[in-house]
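The complex is shown incomplete by one protein chain, all other protein chains being positioned as in the whole.
Then we have chain A:
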Amino acid sequence: MIDLQGYGPRLLEGALVTLELAVLSLILAVILGLLTASAKLSRNRLIHGVGTLYTTLIRGVPDLVLMMLLFYGGQIGINMLTDQLYYAFDIDIFINVDAFVAGVITIGLIFGAYMGETFRGAFQSVEEGQMEAARAYGMSPLLAFRRVRFPLMMRHALPGIGNNWMVLLKTTALVSIIGLTDMVRVAAEATKATHEPFLFMIPVAVIYLLIATVSEWGFAKLSKRYNTGFGEASEWNN
């Protein structure tokens, strides 16, 4: 194993933290994105307004500022809330904000807004005729969503999701600033201790590139899967 002056194993642990953080926040972001897209497509003006406010605010403020606000402010906010609960209902609980959980929630919250925009566009580009056909087959709304609207929507959403994932992956580096021990933090500590930035930063950069390259390949596969039935004529020409 590559030792890197003893920092090798810790760097790998950090890489694992980065990967876990990225995947968990992606899941949260997709869920939030679907909710946001439905809110923005809703005919209810209040819900529509909330969705628009969320995406506008999040996309107008730097990730790092939001992260600091939620991380440093989150504990104080929760303490205030639990204090109120204690005074009002005599419920005594203490919630400690874990750096990892805070990281997942913040990144998920940020990219939920970006995903929301992606999904909104994708939902709108599903032909209404497809849904009418599903209804004509007597599918329930839920079944029609699962079998018709969702797969058709994913075809349009996948490139956007892929882009968001790449940006999200790079955003995870910011959690090292608020105190989470991901690989960037390990590398920064090692650099400060040994004064050899290239020895530690370049492996970290290579790991990021590796994850990016692998996921690019994965998204290409997925997009082929969701594009089944579209553009086959051009494939035959080859």
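Following the convention adopted for this analysis, contacts are C-beta pairs under 8 Å (C-beta built on N, C-alpha and C of every residue); 3 or more make two chains touch, one makes a residue touch a chain; residues count from 1.
Keep in mind that, in the parts below, contacts and distances are computed from a predicted model.
Visitor: Would you kindly match the missing chain to its UniProt protein name, picking from "Arginine ABC transporter permease protein ArtM", "Aspartate carbamoyltransferase", "Transcription antitermination protein" or "RNA polymerase sigma factor"?
Guide: "Arginine ABC transporter permease protein ArtM"
Visitor: For the full complex, which residue in A:101, A:205 or A:220 touches the chain that was left out?
Guide: Result: among the candidates, A:205 touches the missing chain.
Visitor: Which listed residue (A:16, A:31, A:57 or A:143) would be found touching the missing chain in the intact complex?
Guide: Of the candidates A:16, A:31, A:57 or A:143, A:57 is in touch with the missing chain.
Visitor: Of A:109, A:161 or A:187, which one is in contact with the hidden chain?
Guide: Of the listed residues, the one touching the omitted chain is A:187.
Visitor: In the full complex, which of A:48, A:156 or A:170 touches the chain missing from this view?
Guide: A:170
Visitor: Check the options A:68, A:131 or A:222 and report the residue that touches the missing chain.
Guide: Here the residue in touch with the unshown chain is A:68.
Visitor: Using the touch rule from the top, list residues of chain A that touch the missing partner.
Guide: 57, 59-66, 68-69, 72-73, 76-77, 166, 170-174, 176-177, 184, 187-188, 191-192, 195-198, 201-202, 204-205, 208-209, 212-213
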